[in-house]
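Of the protein chains in this complex, one is absent; all others appear in place.
Each chain gets a letter, A and B, in the order it is written, and its residues are counted from 1.
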Amino acid sequence: MKLLVAGILFIAVFASLPLITTRSDLLNLGVQIFLAVVLAQSWNLLGGYAGQINLGHAAFFGLGALVTRTLWVGGTPLILALFPGALVAMLFGLMIGVPAFRLRGAYFAIGTLGLAEILRITIGNLMPQISTIPVRELASYNILPRYYLTLGMAILCVVLVALLIPSRIGLGIRAVREDEAAAEATGVSALRHKLLALALSTALSGLAGGAFAYYHVSYYPQHTFSPAWTFDAVLISYIGGVGTVHGPVLGALFYVILRELLAVKLVEFHLIIFGTLFIFVVLFFPGGLVEAWRRIRRMIARST
Amino acid sequence: MLEIKNLQVAYGPLVALHAVDLIVRPCEMVALVGPNGAGKSTLLKTISGLLRPRAGAIRWQDETIDSAPPQHIVERGIALVPEGRRLFAAMTVRENLELGAFTGRAQQEKRTQMERVFSLFPRLFERQQQSAGLLSGGEQQMLALGRALMSLPRLLLLDEPSLGLAPKIVESIFVVLSELHRAGMSVLIVEQNVHAVLELVQRAYILEGGRIVGEGEGRQMLDNDHIRAAYLGPLARGAS
Partner (left out) sequence: MILAQQLILGLLVGGLYGLAAAGLSLTFSVLRVLNVAHGELIMLGGYGTFWLFTLWKIDPFVSLLGVAPAMFLLGLLLYWALFQFVVKAHEETRIKNSLLIGFGLTLVLHALAIRFWTADERAVTTAYSGAVLRVGGLAVPWLRLTSLLFAFAILAALHLFLAKARWGRAIRATAEDWEAAALMGIPVGKTYLLAFALGTALAGIAGGLVSISYAISPSIGLEWTLKALVVIVLAGLGSLFGSFAGGIILGLAEAMSVVFLGGPYREVVGLILFLIVLVVRPQGLFGARA
């Protein structure tokens, strides 16, 4: 219940932000935060809830960006361009997932890692030139539709996960994470649940990529396949609180805002800090910010 | 002397051993019998240091070892021949034996000890360059026992040594155990083959559901009601 209130507050604040200010740097920051939420939450669905570590999340983000950008720049209306992007991302995901999920251990992780690199190098070779929004769009470029599109996506993503997790399917997904053998023994098809989580995760990542393609004026196509996007998704999920609904949201806020503040100094500095923080969280504090907040509240409650 | 007092061992919420008391005196051969799942393997694993008890104490020659790591316990002279032998199948017979003498103390006597093992088990000498995985069941058990002896133990723990072996081979292994015992080794042996083992040992404990439910002299246990009813079946009914 508290989460719902917090969520509504979050939406209210961010939805009304453009009405209060016209500062493009703040609005751009907003877009970054919303993209980060979708990127992280989609990873969290597969990694945090289903327990399958995807080290090539960027592949699906990049595929979404590629397809959407190509279609949209070619004249397709954005709404129609977004869904093929998500679909292609999902198909590639299943392509890796179907063989890899039958095996245990690290196969899925290294398979996705390999896939992302293959795509990055191939796209880098096939499309080495920078991709720029055509002049007709450039003239009328407005941050607002991008802002609300990405905000909408972030809301959709979080709501989807929030509704899915307590459902029967969500229960199955979590059971598979806890103990695949036990889940199978109670009739839960591990493969089917993992693939479902995978399909949703990659589709959402593809959508985020599509939004990025709509938002970013010019970029090198291979950049959208860079491991940096995977790092963002994984770090945000863990620092925020992996396996929770609001963890990725908290993490995205923390990460993007702090990154902005630290970027004033040397560029790589924030990566070292976040990387170290991430390792610390994985080893010693898996609850992340969500857990930290819970403990602080308990300490406060106890002292009053 | 091995002294176990009030030992409690649990796997998470599942308590496997409740307040177990057990003693093995110097140069004694003691059997631990009981049904499957009673906790016999758990007890041996805890003595060896692979498991940590939740409560209670294990003392070996006046040293408390219940929280010691496995390598320390081997150094102190307790060796476990585990259930299923757990040989290094990818390595040769000789390599397995050499690994048994890993500790500093054992390294010094490696050569002499290996000769002793080969004289106890001539078959192992013949097959010393063979891969351990290719040995027969009986030979594997001999190797497992030989490997444990390489660490120069004063107390030998055996977990179901007769499992899956033909009676003749079981007999030969028990003969070797007797010899070792006569030479001064203390032995604690867990066995399903109750009839054979009770003839061999001086004392025996019965473990059921994680608790010691009986104790007595080896041969006399054969008359114990528990044992007769549970394990000796038709033999028991016929004898009364």
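We adopt the following convention: a contact is a pair of C-beta atoms (placed from the backbone, for glycine too) under 8 Å apart; a residue touches a chain by one contact, two chains touch by 3 or more.
All figures in this text were calculated on a predicted structure; none of them were measured in a lab.
Looking at A:Tyr49, A:Trp72, A:Tyr215 or A:Tyr238, the residue that reaches the missing chain in the full complex is A:Tyr238. When the full complex is taken into account, the listed residue touching the unshown chain is B:Pro69, out of B:Gly37, B:Pro69, B:Pro122 or B:Gly164. Considering the whole complex, the residue from B:Leu80, B:Val93, B:Leu124 or B:Met142 that touches the absent chain is B:Leu80. Annotation: of A:Leu35, A:Leu66, A:Ala86 or A:Leu115, A:Leu115 touches the absent chain (contact as defined above). Against the chain not shown here, chain A presents residues 51, 53, 55, 96, 99-100, 103-107, 109-111, 113-115, 117-118, 121-122, 124-125, 227, 231, 234-235, 238, 266, 268-269, 271-272, 274-276, 278-279, 282-284. By the touch criterion stated above, the residues of chain B touching the omitted chain are 48-50, 69-71, 74-75, 79-80, 82, 86-91, 95, 98-100, 102-103, 106-107, 147-148, 151.
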